[in-house]
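For this depiction, one protein chain was excluded, whereas all remaining protein chains were kept in their positions.
Which chain is which? They are A and B, in the order written, and residues in each are numbered from 1.
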Amino acid sequence: MSNEKIQAELEKYEANVAKALAKFPERKNIPEQRLYTPLDIQGDDYADEISFPGVYPYTRGVQPTMYRGRFWTMRMYAGFSTAEESNKRYRYLIESGATGLSCAFDLPTQIGYDSDDPISEGEVGKVGVAIDSLADMEVLFDKIDLGKVSTSMTINAPASVLLAMYIAVGEKQGVPADQLKGTIQNDILKEYAARGTYIFPPRPSMRLITNIFAYCSKNVPKWNTISISGYHIREAGSTAAQEIAFTIADGIAYCEAAIKAGLDVDSFAGRLSFFWNAHNNVLEEVAKFRASRRIWAKVMKERFHAQKAKSMMLRFHTQTAGSMLTAQQPNNNIVRVALQTAAAVMGGTQSLHTNSRDEALALPTAEAVMIALRTQQIVAYESGLADVIDPLAGSYYVEAMTDRIEKEAMEYIQKIDDMGGAVDAIEKGYIQKEIQDSAYKWQMDVESGAKTIVGVNKFQIEEEPPKGLLRVDASVGVKQTAQLHEMKAKRDNAAVQKALTDLKTACEDENENLMPHILNAVRTYATLGEICGVMRKVFGEYEAHVSL
Amino acid sequence: MEDIAQELLNGSRLALSRAITAIENEYDNATAIMKKLYPHTGHAYVLGITGPPGAGKSTLTDKLAKEYRKQGKTVGIVAIDPTSPFSGGAILGDRIRMNSLTLDEGVFIRSMGTRGSLGGLSHKTADAVKAMDAFGMDVIFVETVGVGQSEVDIVKAADTTMVVLIPGMGDDIQAIKAGILEIGDIFAINKADHDGADKLVTELNMMLDLDGVMKEWRPPIIKAVANQNIGVTELVETFKKHHDHIVSSGQLTQRRTERTKNEMLDLLSSNIGSYITRNIVDTGKIDKMVEDIKAHKIDPYTVVSEILQNMLK
Partner (left out) sequence: MDKRIRVLVAKPGLDGHDRGAKVVARALRDAGFEVVYTGLRQTPEQIAEAAMQEDVNVVAMSILSGAHPHLFPKVVDLVRGKGMKDCLIIGGGVIPEGDIPALKAAGIAEVFTPGTPTGKIVEFIKTNVK
């Protein structure tokens, strides 16, 4: 059918709609068109914009076979209490068929404080496992073969230290660094913008990140050195387009920093990975994943002149949206997570974490985690969604929305470029303000009823308080502190002091790569707090920008 | 709390806080408190800090306060943010830049909203400063956003006024130049590590040259990077220079005389204002008056004369 013919038919259809509307009013507050047609995607050139899986611009996926080869990595984020407790949960997950580990650390660990620091009071072991030194890390991975498992660590400001500990555990297990597989999040910019677990100011933080890029490209080549994360930006309240725009702007900033530090773009770009949110609107999410791949490919090719195909491929981990879990009628969350899983899979994710139904209330119980993992397995093995590559390509709606999200995101990226890049835009508070505005709008829409959340502002019921939540024993802090003191009494404290002094000297020399020095310190059982303390002294601490 | 003023003078921080609340909320006891505090004021060095939003005023204030603390001086900070004209509410977010000062017992920080009161803000700010002065603060910062008329009034209450600017403000500087030339004793170019800092210095210098009138004090322009603590010591030294200058030239006395006069007039008009609100507006008398005037039973001039006569009885 020619476009003219479609246009004519569309007009007839619209006339019909007008008649129907007189009798049947439509639901309000739907931002999308009622119907999409070939007219909405006439600008798309198949070869340039969509193309084939494994082919630039990778809109349809980064591998030629996608899930026809193997499924995404089913990676469950876990960790709480002590290393010993978390180790049990990891082994349980591996026995249940999880194919990768994902470590959650407690907040003192994420912000570089030891468990006995006064500021850690009440936080030890709460949102993740407490790691004070290599000793804890050895327990965390006890009886887990680092040569076989791939491990993702949600760690940012002190990512270098935790990576060093992982390398040191590998050494003890006899696994050389070049065999280690996994990811560190290591994405400080989104910490400033959305997640809040920063330590140092941007400059030294960017240096640590480029140090890791350089060190790993030589010594830990299978390691994903960064997971540039939109997940938390979305959790903080952004829209889908803002999620990928701000994150890709961060990615651009990391590339620029690394290139400025003298690295060749193709030496590190292949190890960059991304981390997206799978939110409630299934089709919008699929379009977002597709658009993100296309944007990144173009950025890497046109802006950074990458040569290697791998440098242009946006590989990503996905987590279902934690902020969309409701405390009300928590079993409904199982359904939400299933739909979000479907979106991530149709969007071509490389790995996936599914949230548990009870996480709006507390850390998940083992039973709830099992349902979440089973959700992935059902989508993989039963739903058929993983049987055909990029199944929604060619949908007038999904292609049009992929274009729209790409355009919207590119406008943001342009704006951020004009401000001098992501670091400047964050320091000006621009990105934070955009996210907050979206978060506030969302909340007001929910409160006004413009947006429906089942069980929260519609279909509410009286319910009994949920039972059987996981509780982290308050004694974890005491136990962890005792173990830390015991370890400090046993270690060679002279060696620790020497390593820390060396690290300080290295910090003061901007041209020195800090990774080897951190690794040396870690091997002496210097604690995370001691190592970060040295860096805090030299680098100072970041002061947040807030404009409400 | 029985006697807020006395407890404040005895060193109670809670009393200082309550005194400022009384001033801010125009509580009945505010005048009594101020009467008792007044003899204990006049010792503090008052610094006004103003500039456009995003210039880093709070961060700079934080660092300057720390510098004064190093010298053993106690510091009071009054941070003013705009009240929303729609809701009457405000986000008072300056404090967030000064969190590390919170637990310093030699520092007291108070955030205030402009509350859109008619000319009342400058008088409230001045009283809050007096309360901190009477409490014994050596240096008091008054930080306020923008360079509109009410901000100008507020910084007039200061012994030294610093205007904070940043590079990359584009044409804004042209728009605000009249205001800033008038009130700035010192100009700080914050974020001076960003492009355009030198250009801004040149532009400012040109404006100051064009200002024409030969002044005894040419406002110095100091480059700073507040979040890296660059330029902070120099700024404190410059404050001292300005302070010495206004003392030796007699300007401080002159400024304080002017200020006392302004404050008295302010107080007077705000008291008259509240008298009118209390006796004419709130009582509903005004409606009758308006009706009579509208009906031409009487003219507005006579009505006003009568009100004033009654008031002075």
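Convention: a residue touches a chain if its C-beta (ideal position, glycine included) is under 8 Å from a C-beta of that chain, and two chains touch if they have at least 3 such contacts.
This one's a predicted model, so the numbers in the text were calculated from it and none came from an experiment.
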Contact residue for the chain not shown (choose from A:85, A:235, A:285 or A:530): A:235
Residue of A:402, A:436 or A:520 touching the missing chain in the full complex: A:436
Among A:126, A:336 or A:428, the residue in touch with the chain that has been omitted: A:126
Of B:10, B:71 or B:99, the one touching the omitted chain in the full complex: B:99
Touching the absent chain when the full complex is considered, from B:113, B:167, B:184 or B:219: B:113
Those residues of chain B which, in the complete complex, touch the missing chain: 13-14, 17-18, 20-21, 24-27, 83-84, 86-93, 95-96, 99, 102-103, 108-111, 113, 115, 117, 120
Where the missing chain touches chain A, by residue: 107-108, 110-111, 113, 119-123, 126-127, 191, 195-198, 235-237, 323, 326-328, 360-363, 436, 439-440, 443, 446-447, 453, 456-457, 465-466, 469, 471-472, 474, 544, 546, 548
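The rule we apply is simple: only the chains that are shown with their structure count from here on.
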For chain A paired with chain B, centre-to-centre distance based on mean C-alpha positions, whole Å: 46
Contact set on chain A toward chain B in their complex: 201, 420, 428-429, 540, 543-544, 546-548
Chain A partner contacts - residues on chain B that touch it in the complex: 54, 59, 91, 93, 96-97, 194, 227-228
